[in-house]
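Missing here is one protein chain; the remaining ones are kept as they sit in the complex.
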Amino acid sequence: MGNRIGFIGLGIMGQPMALRLIEAGHELAVFNRTPEKAKPLEAAGARVAATPADAAHDADFVISIVSDSAAMEEVALGKQGALETIRKGAIFIDSSTISPTVSRRLACHAAGKGASFLDAPVTGSKHGAEKGELTFMIGGDREAFDRGLPLLRTLGKKHIYCGAHGAGLSAKLAQNTIQSTMVEIFCEGFVLAAKAGVRPETMFEIIQSSMARAALTDFKAPFIFKGDFTPYFPLKWMHKDLTLAMEAAYAQGVPMPAAAAVKEVYAAAKAQGKGDLDYAAVVTFLEELAKVRVRTTEAAAEG
Amino acid sequence: MGNRIGFIGLGIMGQPMALRLIEAGHELAVFNRTPEKAKPLEAAGARVAATPADAAHDADFVISIVSDSAAMEEVALGKQGALETIRKGAIFIDSSTISPTVSRRLACHAAGKGASFLDAPVTGSKHGAEKGELTFMIGGDREAFDRGLPLLRTLGKKHIYCGAHGAGLSAKLAQNTIQSTMVEIFCEGFVLAAKAGVRPETMFEIIQSSMARAALTDFKAPFIFKGDFTPYFPLKWMHKDLTLAMEAAYAQGVPMPAAAAVKEVYAAAKAQGKGDLDYAAVVTFLEELAKVRVRTTEAAAEG
Amino acid sequence: MGNRIGFIGLGIMGQPMALRLIEAGHELAVFNRTPEKAKPLEAAGARVAATPADAAHDADFVISIVSDSAAMEEVALGKQGALETIRKGAIFIDSSTISPTVSRRLACHAAGKGASFLDAPVTGSKHGAEKGELTFMIGGDREAFDRGLPLLRTLGKKHIYCGAHGAGLSAKLAQNTIQSTMVEIFCEGFVLAAKAGVRPETMFEIIQSSMARAALTDFKAPFIFKGDFTPYFPLKWMHKDLTLAMEAAYAQGVPMPAAAAVKEVYAAAKAQGKGDLDYAAVVTFLEELAKVRVRTTEAAAEG
Partner (left out) sequence: MGNRIGFIGLGIMGQPMALRLIEAGHELAVFNRTPEKAKPLEAAGARVAATPADAAHDADFVISIVSDSAAMEEVALGKQGALETIRKGAIFIDSSTISPTVSRRLACHAAGKGASFLDAPVTGSKHGAEKGELTFMIGGDREAFDRGLPLLRTLGKKHIYCGAHGAGLSAKLAQNTIQSTMVEIFCEGFVLAAKAGVRPETMFEIIQSSMARAALTDFKAPFIFKGDFTPYFPLKWMHKDLTLAMEAAYAQGVPMPAAAAVKEVYAAAKAQGKGDLDYAAVVTFLEELAKVRVRTTEAAAEG
């Protein structure tokens, strides 16, 4: 009753996703570049595949979630890549956040094998992956989306069909462009205000009583005000996603002047060694230049 | 029991503010550069002053709300300016959105006359001015703020003390920097997504189920999706406020790279003749370049 | 006495380069995606290869000059790619302007085959290719550079060894970043001046008598002043090179805020359909917004 699934990529997100699939009764062949990460899955009943091709060769579904475009090209198109052996009629669901252009090329190769390909990036943390509460943004053929949906319900609580190949990734990148800029401009504004003597709690009161109030800054502000940059989403990943967004913008012929400027601010913060902190740490790049801190009195007292 | 108030600037906001003050029992001497705008106030019982100096000479409070820094310098410091005649102990409340640097200079001149000066820019529309529901962000001496508060309660429902001279304006400019950028990046993201075939309603569903959801884009999105740019806040004013924010950033030594980029996008949209539209019309600048429309099917059907 | 050379890519630059090599007595096997472009080479004595692999299999040198990273990956690493058959000890010289990251990956594959790889992008026009007057910027092993130099002397008059793999491309991209920005900012400045009533010939006199005088703007200015944008180097290629520069900057951890902004100006001009004009046509994007022309009286009289 379960499906045979080739699962590629057992990182922070992939590991709990694969476990949920096993628990739901599917038969998994798992592959990860560093094989020791496959141990817990093997313990849970998965077969450890020697190569992506091995993981894919008898699968109904191939699911992948790896770190970047190059890694994805390697596991899909490289020697012993999953697209070497994928079966006719199988569905390849890639949840990596990679270049839409690269993803469209993979879809093209899959089609050449008679298989379907969906770009299906996710939002949601490791915790969301464990609970099956991810949000999927999905591009590709509608029919493949419909066939994949029952399986994806095991992993997420929301599955948004975005359009043709690359549309899921484009939506994800648009979203992260918006979020990264919202946080960055919040920081620019608060630094300007702080430098003029406006206390962060006062400025926050103003924002919260205005239309600029947003769930994102509701959430980030207290961390910014405490200077706590424990990574929910690391700055270097946000910088990577902005870079992918700009590549997509180039490919699509879309000028994105604000995103381009914001990307370089994250680039500067990353260059300063803040890449592993939460992306809200971009505030410290601005603070250090302006020689002012966006810290609340309360937070300062605590810290 | 009422105060004697010199009121300078009878535009879209000033007119209803002055009327509320008269209705609340204060004695007004009003001045406007184009005198015909004083007519309705005269009918309501105000004295029409010949010059700002005339409006100010026997006032307990001087309130001003004019279009820009140059106009404010003219009515305050020019020949027959209000600061020529302001009385010792009087409070000058300026609700114009102008340069914090200019405002601090005016505060300095006022102090030389023994008067207090508050920068007190507002948010809220003409409707808010009529209903007395404006939000004031106020900079200057705390004691002057406390003395001015009863009067300002007639005009607004929220009065936030921000700090020393210029702090009210700095807070206002920080807020508008944040808002203008939120709207602009929303548009960049939606244009990118649309170009990749993601329908605006789908992209909006993604944003609305994410942390990027904000009151501002809840409000603006339907207008953007219909292409309805009836001005709530004209694009040229947002561009002006971004310019003031950048001037303040220069004066304070705060780099603002994203705001700088966003300002030039509004500059381009204004240069294209969109200055009198709502600032959300910035989307059309991006749409025309990318040759795609961020219009929902429903909106397109209606239109 | 001549070498056996596999030559891949017979476009505007590749065609005359290949011809010069034949004329210099080398034995060529040529490949081009659209085979008809190989006709003139065949007439001149070249063997027409069916695939890149066929062109490379018995070559001492493989030379390629194709349009972008994807095309280069295809001819080098694709099925029947040149790196399938390249001989041990052969030297692969790629004169395409592509991503340094991709180029480094190709160098790595070549090394796996016992072959050397040089990134060797060129500056100089079609005319320079015909006359053997190109400038080569070269990255890779010094020893391969030295071995390749006699051959490259047939094609260029200047061969600059830049360093390890990717260094040639990085130098080329840095140069084009500088050139594209010089032209763009020249245009911003002239538009600002023109709008204030300064005639372009007057502004040019100022620049020419200042340290800002540059060979590039000496050359471009007369065309700008006439509105003649016959492509010496098409705007879309400059936009491509800026995009590659930003990708390299990402890979190297280098923030490039000005280049990022300039790239989006070229993106906007390209989006307006100016991609096939000379990159100096970026001026028209700015002119149209500012509603002013940077045209000299003389040029206007002529036109």
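The letters A, B and C name the chains in turn, as written, and every chain counts its residues from 1.
In the analysis below, contacts are C-beta pairs under 8 Å (C-beta built on N, C-alpha and C of every residue); 3 or more make two chains touch, one makes a residue touch a chain.
Computed from a prediction, not measured in an experiment: that's the story for all the values here.
Which candidate, B:Glu184, B:Glu264 or B:Asp278, sits in contact with the chain we can't see?
B:Glu264
If I consider the whole complex, including the chain that's not displayed, which of C:Ile12, C:Cys108, C:Leu149 or C:Ile178 touches that chain?
Hidden-chain contact among the options goes to C:Ile178.
What does the interface between subunit B and the hidden chain look like in terms of residue numbers?
Here the touching residues of subunit B are 70, 105, 239, 243, 246-247, 249-250, 253-257, 260-261, 263-264, 267-268, 270-271.
List every residue of subunit C that touches the chain not included in the displayed model.
Residues touching the hidden chain, for subunit C, are 100, 123, 135, 137, 139, 158, 160-164, 166-167, 170-171, 173-175, 177-179, 181-182, 184-186, 188-193, 195-199, 202-203, 205-207, 209-216, 219, 245, 248-249, 252-262, 264-265, 286, 289-291.
List every residue of subunit A that touches the chain not included in the displayed model.
257, 261, 268, 271-272, 289-291
Just so it is clear, only the chains that are shown with their structure count from here on.
For subunit A versus subunit C, what separation do you get between their C-alpha means, in angstrom?
34
Report the inter-chain centroid distance for subunit A and subunit B in whole angstrom, where each centroid is the mean of the CA atoms.
Averaging C-alpha atoms per chain gives centres 38 Å apart.
Tell me, which residues of subunit A touch at least two other chains?
249, 253-257, 260-261, 264
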